[in-house]
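All protein chains but one are shown at their positions in the complex.
Chain IDs A, B and C follow the sequence of writing; residue 1 opens each chain.
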Amino acid sequence: MNRRDTFFRQAEDIPGTTLFTSGKARQGYWINQFSMSLMKPENRKKWRADEKKYLEDWPMTAEQKDAVLARDYNRLLELGGNIYYLAKIFSTDGLSFVHAASAMTGMSVEDYKAMMMAGGRPVEGNRSIREGN
Amino acid sequence: MNRRDTFFRQAEDIPGTTLFTSGKARQGYWINQFSMSLMKPENRKKWRADEKKYLEDWPMTAEQKDAVLARDYNRLLELGGNIYYLAKIFSTDGLSFVHAASAMTGMSVEDYKAMMMAGGRPVEGNRSIREGN
Amino acid sequence: MADLQYGIACSHVPLIGVGADQNREDDPYFAPIFAGFDWTRQWIMKPENRPDAVILVFNDHASAFSQEIIPTFAIGCADEFQPADEGWGPRPVPVVKNHPELAWHVAENLIMDDFDMTIVNDMPVDHGLTVPLTVMFNKPDSWPCRVVPLMVNVVTYPVPSGERCWKLGESIRRAVDGFNEDLNVQIWGTGGMSHQLQGPRAGLINAEWDRKFLDDMTEDTDRLRKIPHIEYLRETGSEGIEMVMWLVMRGALDPQVKELHRHYHVPASNTALGHIVLENVQ
Partner (left out) sequence: MADLQYGIACSHVPLIGVGADQNREDDPYFAPIFAGFDWTRQWIMKPENRPDAVILVFNDHASAFSQEIIPTFAIGCADEFQPADEGWGPRPVPVVKNHPELAWHVAENLIMDDFDMTIVNDMPVDHGLTVPLTVMFNKPDSWPCRVVPLMVNVVTYPVPSGERCWKLGESIRRAVDGFNEDLNVQIWGTGGMSHQLQGPRAGLINAEWDRKFLDDMTEDTDRLRKIPHIEYLRETGSEGIEMVMWLVMRGALDPQVKELHRHYHVPASNTALGHIVLENVQ
């Protein structure tokens, strides 16, 4: 197996982590382009006025659009969204990375913040699915 | 002298030739950006309707604007224009690279074409100002 | 596995596109230009030669890339690319369909091989890419193969060295050889040969130099890959530098290659038209 395949195989073994590879980049191209459109104030205004209508202009799958409307960030990562792009969505919602991160971990914002104040999620047990370490 | 300086020094020794270096790129930034704007049909239309007015929107020097209006391509090369960008101007005029090249060499289009049909400008005598070869 | 046996080089003079688009192939001016592609047009459509995908090395001529952003090497990874409007409307040629899996595979391997590629998904393609397709494939309703566009900056200095371009070709070859799909891949290098489009020295042609360059594609590649920029500029005109893109093509082939076909004609517009078809010697 070549370096590229080896690396991508190893990366898949990391729990709770989605690498933004070519496959994801192709699948999520329009999720990410849509997300970036929210960097312009005039687009944020249109988006806030009618989210569904705003999405009509973007060639995303129904599944991708639903995940955007539901702010289901884990699903969006699976469908090709990248977190720095998706950040434009939750920023437009007035939410921070801490809010989005809590949601993706399934924790309440308070619990997540407490975990961070206590030193963050430990690496022990979070390195490898296969090795369970 | 380092490789970069040596190369740029040598290039200056080639007769009748302007290398599109960083200095030129900085100086001619807006000549080239203006030229590229003519790739859009709607801009070509505006440009044809009133060239001077069209140029008002571009932060070019008076000298650069005059050279554009005069289609003085040798002057534009000196002022930072690059020939592939400038091509958008003469293409919009409906002229070809052969027309622009003739103009820059100071030859009539017919003489220039005849030179090309006869095998082009010989390299002999056109290599180096210093060496005269 | 993917297989790369053939490399093709050719000039990409805009006027050749005009000649084809206006059906003037039989005009006395154009006839000797197109005649030299007859062999290739026949050869390339034979089932055993027809590429499934071409890695097409070209340069953008201030069409997709303005001075806002100037990549040294960019590889197109989108599904398709539209012909650019270069000032008189887009050429009436088919849209260019990529092989995005191959493109991404090559891009990934190049980056892991220390080539600092720019990945590009939105890129109108100008005559640098479409004229080579026209001279090889004539006027089909759709191009008969997928095309992976690989753009090299030869406009804003400094441009990459011949040696760097050669090594890029070698790395492309390793990537193609490792692509896990039965695919007949060709690599094309475009641009050149001697020409100068700017200033009082415009119209420069150096047929002797060009012919030696064509010869040494088979006979002395060590010389070719070491040609310094200043030699291209002095000897072949300021736009002759485009020949570094031929070196990407040549670097992707085996050390030993056979010349299957050659065409050299002056003038095509301001340019010495060169064309060569090379095959790996097993």
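The rule we apply is simple: contacts are C-beta pairs under 8 Å (C-beta built on N, C-alpha and C of every residue); 3 or more make two chains touch, one makes a residue touch a chain.
Because the structure is predicted, anything quoted here is derived from the model rather than measured.
Chain B residues in contact with the hidden partner, per the touch definition given at the top, are 2-4, 7, 22, 25-26, 29. Residues of chain A in touch with the missing chain: 4, 7-8, 10-11, 14-22, 25, 29, 32-33, 35-36, 38-41, 44, 73-74, 77, 82-85, 87-88, 91-92, 94, 96-98, 100-102, 104-106, 112, 115-117, 119-123, 126-128. Within the entire complex, the positions of chain C that touch the omitted partner chain are 67-74, 108, 111-112, 114-122, 156-161, 164.
Note that in this section only the chains that are shown with their structure count from here on.
Here the chain-to-chain distance from chain A to chain B, counted in touching steps, is 2. Remark: the per-chain Cα centre closest to the mean position of all protein Cα atoms belongs to C. On a Cα centroid basis, the chain most remote from chain A in this structure is B. Chain centres here are Cα averages; for chain A and chain C they lie 39 Å apart. In this assembly, the C-alpha centroid of chain B lies 24 Å from the C-alpha centroid of chain C. Counting only residues that touch two or more partner chains, chain C has none.
Counting partners per residue, chain A has no residue that reaches two or more other chains.
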